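What follows is a single structure, and I will ask about it in a moment.
Of the protein chains in this complex, one is absent; all others appear in place.
Chains here go by letter, A and B, matching the order in which they are written, and residues are numbered from 1 within each.
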Amino acid sequence: MSPEPTSFLGETWQLVVAVRRAMGVTLRNLFRRPVTVQYPTVKRVYPDRFRGILALVYEKDTGEEACIGCRLCELICPPQVIKVEMLKAEKRNYAKTFTLELYSCEFCELCVQVCPTDAIIMLKTFDLATSDRREMLLDKDRLHALGLAHEPSWATGNRLRDMQAPPKAARAEGKGEAKAESKAEAKEPAE
Amino acid sequence: MPPILYHAIAAFVVLNVVIGLVTYVTLLERKFAARMQSRIGPYYVGWPHGWLQPIADALKLMMKEDIVPNQADRWVYNLAPLVFLVPCMLIFATIPFAPGLGVADLNIGVLFFLAVSSLEIVGLFMGGWGSHNKYALLSAMRAVNQIIAYDLPFVFVALIPVVLAGSLQMSAIVAAQSGLFGWYVFYPVLGQLAFVAFLVATLAAENRVPFDILEAESELVAGFRVEYSGMKFALIQLAEYAHMIGTSFLGALLFLGGWLGPGPEWLGPLWFLLKAMFVFLVVTWVRWSFVRIRVDQILAISWKLLLPISLVLLLATAFVVAYRSAGVA
Partner (left out) sequence: MADTVAQHVVEIGYGGNERLVMNMGPQHPSAHGVFRAILTLEGETVVAVDAVIGYLHRCHEKLAETLTYVQYPSIASKTDYVSAMTAELTYVSAVEKVGKIDVPRRAQYLRVLAAELQRVASHCLWLGTWCMDMGGALGGGATVFLYAIRERELILDLFEALTGARLLYGFHQVGGVRYDLPAGWTEQCRQTLNLIEQRLREYEAMLEDNPFFLVRTQGVGVISRELALDVGVCGPLIRGSGIDYDVRRAEPYSSYGEFTFKVPVETAGDCYARYRVRMVEFRESIAIARQALDGLPEGPISSRPGVKSVGQVRVPKGEGYARVEGARGELGCYLVADGGAKPYRLKWRGASFCNLAVLPHIIPGHKIADVVAIMGSVDPVFGEVDR
């Protein structure tokens, strides 16, 4: 910071210099490209881990619903927006009803983290503007439809838990290969 | 045709042109400011680039409800936008857009301009007082202080080209600037300093940042205009921008040579417009670069900095002119 000028001319000269500097910065910015992204014609690139709308998915190999109705997501949800009823069947359980109140959802990703079968995931989209709030009360069919319609985010329950789990000696011995495999799968594409 | 009919038609044409110019100048300012801030500005209305945005704004203001505060002084409140608007429109009466093309090229043109443009302060204070609102009143009081303080240097600086040209008539001042580098802004030392002082005085007389303590959106939320809505607000906006453009035209005329420029004669008004827009854009550029300063600091700058400088410049100009004419004669 320059010392306080005491003379009238000195003050005036300091004013002129400062004015020129500040106006130079704005002039330089006049010729830079604007940073505006013209949504919705142009969308910016969302990162892999983007937390968008929630959806339910089907299992990759069998094509069945991945959700087993264990209600872990319902228990962990902080604003308690998920309601699940379990349907017991012979080989595995299903979710009879699954409602998610998207208008109160915090998008904290805790339900995704907890899910043992990677059934509930988040998508890379957040377009949820509607004119009727009831459209944001998602039931199971809607959740499955969303899961099919949009690109899923990288984060699923198993991947997140694998990222966080400290390597224990027992795990490293017993499931060494499984762990290496899941680590390889967990390596996401470079951005 | 009888002269009164000629003047009436000219006035009508000039008013319409000015109003159209004012609306599109707001768009110009918004786009210019946006580009300086790394964004785009109005874009979708009248795609592309917001060509219909001013029309949309005008229509919106026309359709808004006219809310009058319960305890406002009705006559004062309702008349204030008009009293504010009329002087700002009247100043265009004396500006010649080309030699012989203007409403009334008075031989005291500059004096008329400066005198009438100071009348807007009455309308401003009426607006602040009649609104029965503490914020508006505060702002109006600050405005009276500031505009009175800055009209003096404004007048003195505007007198410099008058002294150099030897006439108050605007077309004579422009004619005296003919020739290559004859514009008064190129006059050694005096011209540049006078032009800079003119720009500073314009900023303050127009209540533009850094001297916009009167509106100070983040403190007083629109100042004396705060209780106006709908068409009255539109009239106030119109008046402000018209005054802005009027002083830009004056600056272009006094310092940048008015309608003089290369090319045929009929291009004159176009050069005039371009120069006025240049002055306007420089003022806008300053507006979007600085934080504002407090009202006592604004007054300090006027009385302690700008007024002495403008007086000294005027005195210097007088000496130079006297020396020149003594040397010639």
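Just so we're on the same page, contacts are C-beta pairs under 8 Å (C-beta built on N, C-alpha and C of every residue); 3 or more make two chains touch, one makes a residue touch a chain.
All figures in this text were calculated on a predicted structure; none of them were measured in a lab.
Taking the complete complex into account, B:288 is the one of B:228, B:241, B:272 or B:288 that touches the chain left out. Among A:81, A:114 or A:146, the one in contact with the hidden chain is A:114.
By the touch criterion stated above, the residues of subunit A touching the omitted chain are 1-2, 11, 14-15, 17-19, 21-22, 24-26, 28-29, 35, 46-51, 72, 75-76, 78, 106-110, 113-114, 116, 122, 153, 155, 160-167, 187-191.
The chain not shown here touches subunit B at positions 33, 36-39, 134-135, 138, 142, 209-210, 212-213, 215-221, 287-297.
To be clear about the criterion, only the chains that are shown with their structure count from here on.
For subunit B in complex with subunit A, the residues that touch the partner chain are 32, 34-40, 43, 285-286, 288-290, 305, 309. Subunit A meets subunit B in the complex at residues 8, 12, 19, 22-23, 25-27, 29-30, 32-36, 38.
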